[in-house]
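What follows is one structure encoded as structure tokens, with my remarks underneath.
Other chains of the complex are left out, but the ones given are in their true place.
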Amino acid sequence: QETKIGFIVKQPEEPWFQDEWKFADQAAKEKGFTLVKIGAEDGEKLMSAIDNLGAQGAQGFIVCTPDVKLGPGIVAKAAANNLKVMTVDDRLVSADGKPIEEVPHMGISATKIGEAVGQAIVDEMKARGWKAEEVGAIRVSYDQLPTAVDRVEGAISVLKANGFKAENIFDAPQAKTDTEAALNAATVVLNKNANIKKWVAFGLNDEAVLGAVRASEGVGIAADGMIGVGIGGADSAINEFKKPAATGFIGSVIISPKRHGYETALNMYEWVANGKEPEKLILTAGALAKRDDFEKVRAELGIE
Amino acid sequence: MTNSFKKILLGDQGLVVIFVLAFALVSVFVPNFLTERNMLGLLQSVVTVGIVACTMMFCLAARDFDLSVGSIVAFAGMVAVMASNATGSIMVGILAALLCGGAVGLINGVVIAKFRINALITTLATMQIVRGLALIASDGRAVGINDPNFYQLALSKLFGIPSPIWVLAILFVVFGFVLNRTVFGKNTLAIGGNPEASRLAGVNVDWTRIWIFTLQGMVCAIAGILLASRITSGQPNAAIGLELSVISACVLGGVSLAGGRAAIAGVIVGVMIMGIAENVMNLLNIPAFYQYIVRGVILLLAVLLDNLRSSALGRR
Amino acid sequence: MSFLEFSHISKAYPGVQALSDVSFSVAKGAIHGLMGENGAGKSTMIRVLSGDQHADTGDIVIDGQVQKYASTRDAFHAGVIVIHQELQLVPELTVAENLRLGRFPANAGVIQARQMFSEVGEKLKSAGIDIDPRRKVKTLSIGERQMVEIAKAIMLDARVIALDEPTSSLSSRESEILFALIERLRAEGKVILYISHRLDEVFRLCDSLTVLRDGKLAAHHPSLENVTREQVVAEMVGREISNVWGWRARTVGDVRLKAEAIAGDKLMQPASFEARAGEILGFFGLIGAGRSELMRLVYGADLRSGGTISVDGQAIRAVDPRQAIRAGIVLCSEDRKHDGIIQGRSLEENINISSRRHNTRFGILNPRKEAEIAETYIKKLKVRTPSRKQDILNLSGGNQQKVILGRWLSEQGVRVLIVDEPTRGIDVGAKSEIYEILYQLAEQGMAIIVVSSELPEVMGICDRILVMCGGRISAHIDRNDFSERAILAAALPDKKTPDAIAS
């Protein structure tokens, strides 16, 4: 019987997940199994996707869930369809909010990524000799998405630990998760605080931070007055680094879609084909990439 | 083509025929499609859209519009989970959800019928307000279900078929009956055909419209409860964009946006076509980006075929 | 010499052969009447002429040239203008814009507005139509709209002009304006095709006449000399109708409807009147006299700003049509397109929409009963349709009107029946049958109010006439005192020579 493994992701349009899929495909080619890629933007689609995998005779699947609280449902659905399950990126939790430990997981905690962003910002501030009290921080937020909250809160905790005052951190809520929405929201923050000349920005991903950086350019704040650090490190960020002149977007915390995609697929294959159970928890680290070293960082992470 | 076959194909139920043909085709050519498991999975995947389409059909038939359904589904699901968590009683949770869904629908209806505010704007507004309420109530995070019995709403089976599918089937039958065989249904269609003439013919137009929206809210609540049970949590972000899927399923099924025309058979077919498209695309492992294109093409093809069919009927 | 020729025209709709092999021709500078029962195929003929519908077989020949048009635009270019039976106006546009729609005076796509308004204004004035070209059509009354519709005939230099029941919502004064216009066009050498159910008009205006019956040519009269009305009626209906009105004396009972000091936006002063059991009360007036407005106020279709209504001595607080119906008052409105037909729904549903509440249980319909009622009225009113399931939109204008009448005749427990222009667009044969139904209902004790702009009609069937003028009731005339002079005098606001108008 052929080996068939599902790979379900919550936002198939996002480059990140495209990359995860790409690397999982690589594993599939190497090991000669079929990889079924399904996008499931919400809980209902996810449940259907699992049924669908069951119907086409898959043996297991890897999932990045649209919501971690779907945990018990996913576990039950998988069991009902007799499918092995692993999670990637986001870890399932049970009704009481505790991680479901029996499901193998590979990922990185949202809070940790956020902290990495915060640290990168603080380091750059030091390098530029900025004092915390003269700097405003733009929190490009999308609070509807729990991961997004965890990330920005992670960044804020580091900023605060380094002397940032709460009243210097300004919320710029995005109406949608695209750059234009972030741009519009950040513009308001900048205009409201025209007296502040030095800014830092962070958010859910590269697109959000790019919005804030574009906003600063729009109101005439030059690159040396803005420190934006994104998350993801895909093309949006790289385009920025490739620009002839440096912009306020100084870096991005890259997480490796290679490990997340390739290794999880491989592990799942070993599990269903050879009965080799994967490790219950593998945490990967994010790496900060900047204008001058992004190619190197990506190479180290095995992307490109 | 023999004449009697032509008659069936060109008749009122033509879309159904096209659908049956397409279904047969897919069954033959798509591996794993016509298996019991896949059929159950397919049916379960259309439960939410199907349930909400029942009342959306009334809404559109009366020349109205409801964009708030997705938010109500999410909100009612949240309410069901939170209320049953708080009281320890699933029944209370269900009642609370029905009540809240109905209340939102009632507000929609009253604002639209009595204050004569455009339905698009009104339901766009409640769509936002209700989504906001769901987010505020849960602080933007999913709420887990405490009592595992709640899962049984969606997991339990009767004659091997999961209960949500039964609920869907029952609602199709009930609303099909209501549309064709009750005063309420006929009044709905009349209002959509000519609201002023209906009013002058003694139809209680305002009352009918208010009821349609209230029912819509309650039916959304049913969908929300089942969804929460199925995904084992109340999610404030659930069912985003549902309104568009439901409205297109209805329109695909021949419900006129200009009001006055609706049939439950069409709506069922519309819902099923959309569900089968998704199902088959995943079975065939079509890459995500190409799924967009296939989805669009299927939509166009379905209406185009139906159009060719009915223009062959000589009427336009 | 024939200028316009219809040659072997056939046209079928699903289930209906609307026209079969109809041929006739019309000479230049002639007004040609087209008559026939409801559903005989008159409008279909005109639609074929206008390029709106394509004949299955046959040709239209104008000035020796076979016309092959693909759309209404081609018909325009061939010099054909058609005034359709149903108003075809855009409510949000101004009168002038409606009249020049499809042919705006423009320079590089930019409309020459000033030129358009002044030109249209002049043409309207020269035709005797007193309507401001800058008014939006939605602010016009139905009669005024009809005049705008008719004015389309003079906006372009056409060769063939067809008018489909242009006078059905006009009163005598406006009709006169129209007749003058038509005669002027004839003098200019145009070919005019004129459809009407009013025999008087046809005999007064037309030079020649064609009668259609069941989609076939029933008679063609190249000249009207020696043709009698009775003969035409017989050709249309297939039988003789000696007296269309058929009025007979009835015993009149107690006051059924008492309307006191009814006030509303468009009434100049509060109006009071009463109607008795068994009585047929007529309301006559010119367009905009306020008759329809008054009836709508009584029925609760519009908001009353004052006044009381009682039925059989019992005050009723009806503020909307639903309550009025339950109190035994029903109104069959004058604007069947806007207020009557429910588009997209079947005849059966259109008939049963109100009366079905007597046949339901727990809100569930009784399909057998509904079918029975529908069939009853289809038969009784001779509605020409392939089946009761037919979409009402597919019926001819007159047949739609019959269905709407059927809706109200099938109501139970009606004590006051108000019919506003009940026979608009209805053929002579059917008219006399409808009158007969009204008499029977009156004999059963109903109070019947007939609003009509057709003077012969009100005089022919009513026991008593109230005349309205300028939003007030201006006269009250009993049957014994009926005279055209007296009625018209009361109807005319300027009290000028009623003789000029009485024909």
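Every chain is named by a letter (A, B and C) in the order it is written, and numbering of its residues begins at 1.
The definition used in the following text is that a residue touches a chain if its C-beta (ideal position, glycine included) is under 8 Å from a C-beta of that chain, and two chains touch if they have at least 3 such contacts.
Since this is a predicted model, take the numbers as computed values, not measurements.
> With only one chain per type on show, what's the overall stoichiometry?
A x1, B x2, C x1
Just so we're on the same page, only the chains that are shown with their structure count from here on.
> Which chains contact both chain B and chain C?
none
> Among the chains, which one keeps its Cα centre farthest from the Cα centre of chain A?
C
> When you take the mean of every protein CA atom shown, which chain's own CA mean is nearest to it?
Centroid comparison flags B as closest.
> Between chain B and chain C, what is the gap in Å from one C-alpha centre to the other?
43
> For chain A and chain C, let me know how many angstrom lie between their CA-based centres, rounded off.
Computed value for the inter-centroid distance: 70 Å.
> Quick check: how many Å separate the C-alpha centres of chain A and chain B?
The computed centroid separation for chain A versus chain B comes out at 33 Å.
> By residue number and range, which residues of chain A touch two or more other chains?
In chain A, nothing touches at least two other chains.
> Of all residues in chain A, which touch chain B in the complex?
Checking each residue of chain A against chain B gives 12-13, 34, 36-39, 41-49, 51-52, 54-57, 66-73, 76, 81, 93-97, 143-146, 149.
> Sort out for me which residues of chain B touch chain C in the complex.
181-184, 186-187, 189-190, 192-194, 196-204, 256, 259-261, 313-315
> Any idea which chain C residues touch chain B in the complex?
Listed in rising order, the residues of chain C that touch chain B are 14, 299, 301, 320-322, 324-326, 331, 333, 338-345, 349, 353-354, 356-357, 360, 363-365, 367, 407.
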